[in-house]
Every structure is written in structure tokens, then in C-alpha cells.
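Removed from the display is one protein chain of the complex; every other protein chain stays in position.
For reference, chains read A, B and C in written order, and residue numbers begin at 1 within each chain.
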Amino acid sequence: MQISLKTSGASTRNLLETIKNSAGIHTNCRIDELYSRRQCCSLNQSKKPDMELKPNETALVLIEFQNDFTTEGGIFHGAVKGVMDSNQMLQNTVETVKVAREAGINIMYVPIAFTSDYHEVTSVPYGIMKGVVDNGAFKKNTWGTEIVDVLKPETDDIIIEGKRSFCAFASTNLDFILRSTGVKNVVLAGYLTNCCVESTMRTAYDRGYNVITLTDCCATLSQEEHDNALKSDFPMFSQPMSHTDFIGILNDEAELELKGKGYE
Amino acid sequence: MQISLKTSGASTRNLLETIKNSAGIHTNCRIDELYSRRQCCSLNQSKKPDMELKPNETALVLIEFQNDFTTEGGIFHGAVKGVMDSNQMLQNTVETVKVAREAGINIMYVPIAFTSDYHEVTSVPYGIMKGVVDNGAFKKNTWGTEIVDVLKPETDDIIIEGKRSFCAFASTNLDFILRSTGVKNVVLAGYLTNCCVESTMRTAYDRGYNVITLTDCCATLSQEEHDNALKSDFPMFSQPMSHTDFIGILNDEAELELKGKGYE
Amino acid sequence: MQISLKTSGASTRNLLETIKNSAGIHTNCRIDELYSRRQCCSLNQSKKPDMELKPNETALVLIEFQNDFTTEGGIFHGAVKGVMDSNQMLQNTVETVKVAREAGINIMYVPIAFTSDYHEVTSVPYGIMKGVVDNGAFKKNTWGTEIVDVLKPETDDIIIEGKRSFCAFASTNLDFILRSTGVKNVVLAGYLTNCCVESTMRTAYDRGYNVITLTDCCATLSQEEHDNALKSDFPMFSQPMSHTDFIGILNDEAELELKGKGYE
Partner (left out) sequence: MQISLKTSGASTRNLLETIKNSAGIHTNCRIDELYSRRQCCSLNQSKKPDMELKPNETALVLIEFQNDFTTEGGIFHGAVKGVMDSNQMLQNTVETVKVAREAGINIMYVPIAFTSDYHEVTSVPYGIMKGVVDNGAFKKNTWGTEIVDVLKPETDDIIIEGKRSFCAFASTNLDFILRSTGVKNVVLAGYLTNCCVESTMRTAYDRGYNVITLTDCCATLSQEEHDNALKSDFPMFSQPMSHTDFIGILNDEAELELKGKGYE
């Protein structure tokens, strides 16, 4: 719960004391928000965590959990199955989504889909796009583009629209929706670790979001490139962590922390 | 038809002479494309038009031709009906789309739509967004968001996805699709003259597109603001013209112009 | 001052009662931030202001206050002098900047400048860019591009870099710096009312910022287009207000509002 009071200077300190004493409440004093951003209150202020995960300011962004990747029979499933199995990627994601939803985190799906003749993309694809086009993957209105059954979206979830390329920001309404809904923290999972997930991570970082990447909720074409991405790149642009650690953080946030002393 | 020949310097001039003499062809010489961009060939070069409308490099972008604007019973139809009627906006657009399609121009629709509780946009709207939310307009899967019957998209047309705000670039895959399909020229029509169409025009201009705005294929809330936009703002960021003038340009482009003397 | 307490459900209501009674504090309860975003607490909640102006979350964005516009001898000064004089635009801006700086608002300048041969922009300009190029305006390292003396930047001010086109977001680091510094509210002033200021306003709106436009701190090529922009367009994408009203709001924010009943 946030309480906003308009005060200034000395009155604020007095007020804090009053509140603390009367209600046994320990506050996370953010007087710095009234003064210059760089001045911090020194009233028994514990070190403020660098990345607060308020659920309503957080989005779990699920990138391309679609049958063409996730499911036996999907066009690219064979290519990612190895890593999916080795880190239990899908089960971890299902577990994470469940906890995140309960915590009030925004759940956002970012599927990719193309017209059957790929006429909305370049007629001379190279690189990863060529792989998609040559394999006829992710065609609209096919089973391959449907969200995998175990992660079917629920009513309040958001389906991001427009994705035709690799960074989830590049050709979608993701940034608009994140900004409009006041999201500051993005938590990423999906396919491929070092393709779409990584591009999305890099862009989210450069756009000022706090980025968490779920290392065991991603998969790619080989264990080697998955591990290399997590080792060399993900720590540059995010806080990488296992889904277990992330769930741990979520649970702490949900605790009643109206304790006797101090504050985070 | 474009013929690419790799030559340089003097050989190019000789070659051009040869071609001209042998086939009676008059060339639009663009040797500058081999040299520095700023050097132009002076070999009988007619003035190159500033904005060439090659159909495959051109997109007609139809902004929000949806029942909530276009049709009796639509939530905002009453608000725009006056200007629509005074400039025959819908009929002009239908005529333009027909000619443009035949000429091979890319036809792109940019509809807007929101979840029924508007939860993908800000919870404290102001300005024009407040008007949309307060009036319950453009809700997904309602008749109000459908493209008006007289402009129903055809198979090769493109439906741009994601629009939740006012500039057609802001929350969609429009820019990605324009770039991927090699479009250099955007021709704008739709609603509202001084809202979505104008924002889209301004952004397209700043993104390096050649922008044409169809003055009699737009409508807004009053004749006065429609006229003011066309008079003061549209000439800054586009070449505004009537649909008749635009169709005239298209027809010239489509002519067989292998005449005796130069062209454009 | 914001106090964050981790509670949930019934405990929250009890706590609020405790706080209110003990300290005579009237709260702006935002329990909705713990629950779904749309649920509001009904505990004596007065209407929360739509746009809170916390100074550290606010930027005053000064667009093109450069000699080529502002000062006698500037290339475009003659074109804007009429409106500048009629609404005392420069003096109003000087006064606003002074108050805003004292309040702790971020002051950001967005100057425009080109290489002397304009080789970083299109070689076939049209529209407003053509006007700039044809008139040889805003060339780097000339007096014309310098910030006007009466508004010389101070040490903590930010000079936005990169501007080569009209929307202040389009070719600069403005959005990055706004996001990085936690700015939610942008207050716009400058040139031209219906060119750069208006484009910037439209983009800021679509990017989720709370936008205030200072109607008497802008100028353009004619009184008519200035007035038309303010009347028809600015209310769609901002809260337009005089600098006097804006200063009024700033001063209120600094007041001690810990009163006996209700709140803001």
C-alpha cells in the first residue's frame, strides 16, 4: 500500500516519527522523491533495493511459446527440444506463470506469425528470417502459431500484437502497452535464448526497463549457445536468475512485512 | 523496368549514347548513383521528379476506416459525418483504392481496437484517449471496429496490427512492414485529419518517407479544423493533394512511355 | 513523501484507520496498487489528481530557443517575431524556467543544428525541411544555433543531442534520457507551435508521458496558425495552459498540504 502525503522538510521527519511510534510501522522513507533525486533521507533508511518488484509495475513477457517451438510436430520443435528437456524449460515457465498471476503481475504473450506467403517481410531474407521463411514456420492461423496448451492465456492476460521480427519491441505494441500500464520491470522467458529473448532483453535494457531474465525458462538450438548467452551476454543487460529464485523474490514481496524494526 | 549495368566513368557515357541511338530510348540517367550522391549526370537529363511514385515502392495507408467512424450507427460517426459529406471523403477513398490497387500500389489498412475494458491503455486517460474510453469506442470484436463494407480488404492487402494509440507508427508493425517491403512513399487517408492522420504524417516525414496526403480522403470533427490542418500543417510534412490529382499521377506512371523524346 | 508498507487485505484497512486516527493524516489510499490495478479503495478517497507534478519526475523541454528564431538578426526571427511579441513568449519562458529550476524540475534544451551543407539530411528535401535548407538556417557552430542569451543553460541542465528533424524524439537521445531519469511529465515550450512543439507533443502523448503545453511560451509563423493549433490540436494530446497557471501548480506542489480533512 502506498500512502501519499504532501509535506516538506522538517514536517516530514516529524510525521514519520509520529507514524512509526503510533502504529509500530517501519517505513521505507523515500523523501528523496520530494527533494532532488539524488538526496536521500537519512532517517533510519536501510539500503533500498535496486530493483523493487511491485507486481503492478512488473510484466512477465512470454516470447513465442507457440507449438512450432514448444510441441512435438512443431516445425522447429526438434531444433529446441534438447535444451527444453535439459532445463525443464516448459514446466518451469508454467510454474512461474501461475505464481506470477497470483501475485498480480501482468502476464503478456508475444507470439510471432506471418502470412502464408510471407509477403509482409522482405522478399530477400537472409540470416534467421531466411530460416523461418525457408521452413514455412509460424504461418498465421495454423496450429504452429497457437500458444501451447499448458500456457493458454487467461482473461486478464495481454496478447501483444504485430510481431514479424525478432526483438519483441521492434514491430509490436509492447512498448506502448508497457508504458501505458506503468510497467517498469520486465521479466523475460521464451524462444530463442540468443535470438528473440536476447534481442528483447537488449532493447528493454536500452529503454530503461529493469530486466530480469529467467535462465531456465528459455531454450535455443544448442546447449552450448544457450549457456554462452547466459554466461557472456545476459548479465550485461539483465539480472539473470532461475525461475526458483524469481519465485522466491515474488513470495517475499507478498509477505506481510509490518515488522518491528527497520525496513528493507 | 530497371536495367542495372556495372560500368564507370567514360564507359558509362559511351554506353548511354549507344543505347539511346540504337533503341531510340531516352534515359533517366542516374549516374550519380555510382559516383558521389551529389554528382549528377548532365547527359540530356530531364529534371528528375522529386518524388517518383513507383507502385512497388508506394503504400496507400488507410487509417481507421472503421464503422465507428464511417457508418451510421458508429459511435463517432455523428462527429465526423459533416466533413465526410462535404468532401465526399468515403467515395473518394473507394475510387482511389481501386485505381491504386490496379497500379500495383501496396494497400495497407490501419485499424484501431481496444479490449472492452481498455486495460491495455492508461488507467488515467486524458486528451483524445479519454474521449475514446469515455465513449466506449472501438472495442475489439464489435461491429464498430470492422472495416467499412465499401473498403473491405482484398487478399493481397495488408492489415497493420497493434494500433492502440494515435500515430499509426507508434504501437504497430507499420514501420517494419514498410521497410521490409521497400516502401519509400506513403500516401495517407482516413480519420481524423488532425489527429491520427496528422500524427502519422508527421512521424512518416521524420522517418524519411516521401509523404502524400489526400486532402479529400480525410475527415475530422469540424470543417474548420479540417481546413486549418490542410492549410497550415499538412504542407509542412507532406505533399497534400486531392485524390483526383493523385490518380492523375498514378495514371501517368502506368502509361507506356517509351516515346521519342525523354520522359518526366 | 511516500510510505510503502507491505500489507494485504483486511490488515491494510486496519492500518489505515490507525494511521489516520493517530496522526490526523488524511490519506490518498492506493490499495489498488497491490490488488488489480483497477480496484480502488473507498476509504474516504477524494478524487486523485490526474497528473501529479513531482518535480523530479518532470522535465521542462525547451525546443529550439536558438538565435535563428529568438533574436533580431536570426534567419527566421522575422517570421516568428509577430507571435513572440503578441504573447510575450520569451519573457514568459524565462520566468517559467526560473521557477521550474527552483522547484527541482529537470530543464532540458533541444536545439537543432545541421552541417553547413546539410549532408546529413535528404538531398531532395520537401516541406518544412526544404524551408530550412533553402534559407541556410541552423548551421552548426554559427550564432544562429546558439541558445538565446536570456535562457543560457546552467550546469545541471541537460542539452539533448542529435536533433536533425522536427519531432524532438525523432533523432535525439531525449526519450532515453527521460526514461533513464524517471521523468513521467513533460512540459513543452518553444518553436514552432505547430511544427516541432506539436510533433513533440503528439509523440510524447503516444509514448505515455503526461504532457503539458505552455500556450504562451510557444510561437510560430502567424497568429492564426498558433491559435488554431492551441484550439484544435493541443487539447487532444496535452493539457495546454498558460505559464501563469503552470507556475501556480508548481507553487501548490511545494505547499504543506497536511491539512485536517480530506486531501488534495
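Simple rule for what comes next: a contact is a pair of C-beta atoms (placed from the backbone, for glycine too) under 8 Å apart; a residue touches a chain by one contact, two chains touch by 3 or more.
If you're wondering where the values come from, they're calculated on a predicted model, not measured in any experiment.
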{"item": "Hidden-chain contact residue, picked from the options C:120, C:134, C:224 or C:252", "value": "C:120"}
{"item": "Of B:104, B:131 or B:153, the one touching the omitted chain in the full complex", "value": "B:104"}
{"item": "Contact partner of the left-out chain, one of A:62, A:90 or A:167", "value": "A:167"}
{"item": "Option from A:78, A:235 or A:248 whose C-beta touches the chain left out", "value": "A:235"}
{"item": "Residues of subunit B (touch criterion as defined above) contacting the omitted chain", "value": "1-8, 11-12, 15-16, 18-19, 22-23, 25, 27-37, 54-56, 104, 176, 179-182, 206-208, 253-258, 263"}
{"item": "Missing-chain contacts mapped onto subunit A", "value": "37-38, 50-51, 117, 119, 122-124, 126-128, 165-167, 170-171, 194-195, 198-199, 202-203, 205-208, 210-211, 222, 224-225, 228-229, 231-233, 235-239"}
{"item": "Interface with the unshown chain - residue positions in subunit C", "value": "119-123, 156, 158, 160-165, 170-173, 175-177, 180-182"}
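Quick note on the criterion: only the chains that are shown with their structure count from here on.
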{"item": "Copy pair subunit A, subunit B: interface residue numbering same or different (half cut)", "value": "same"}
{"item": "Nearest-to-centre chain - CA centroid comparison", "value": "C"}
{"item": "Rotation in the CA alignment of subunit A with subunit C, degrees, nearest 5", "value": "180"}
{"item": "Chain separated most widely from subunit B, comparing mean CA positions", "value": "A"}
{"item": "Whole-Å separation of chain centres (CA-atom averages), subunit B against subunit C", "value": "31"}
{"item": "Euclidean distance of C-alpha centroids - subunit A vs subunit C, Å", "value": "30"}
{"item": "Residues of subunit C whose C-beta touches two or more other chains", "value": "37, 206-208"}
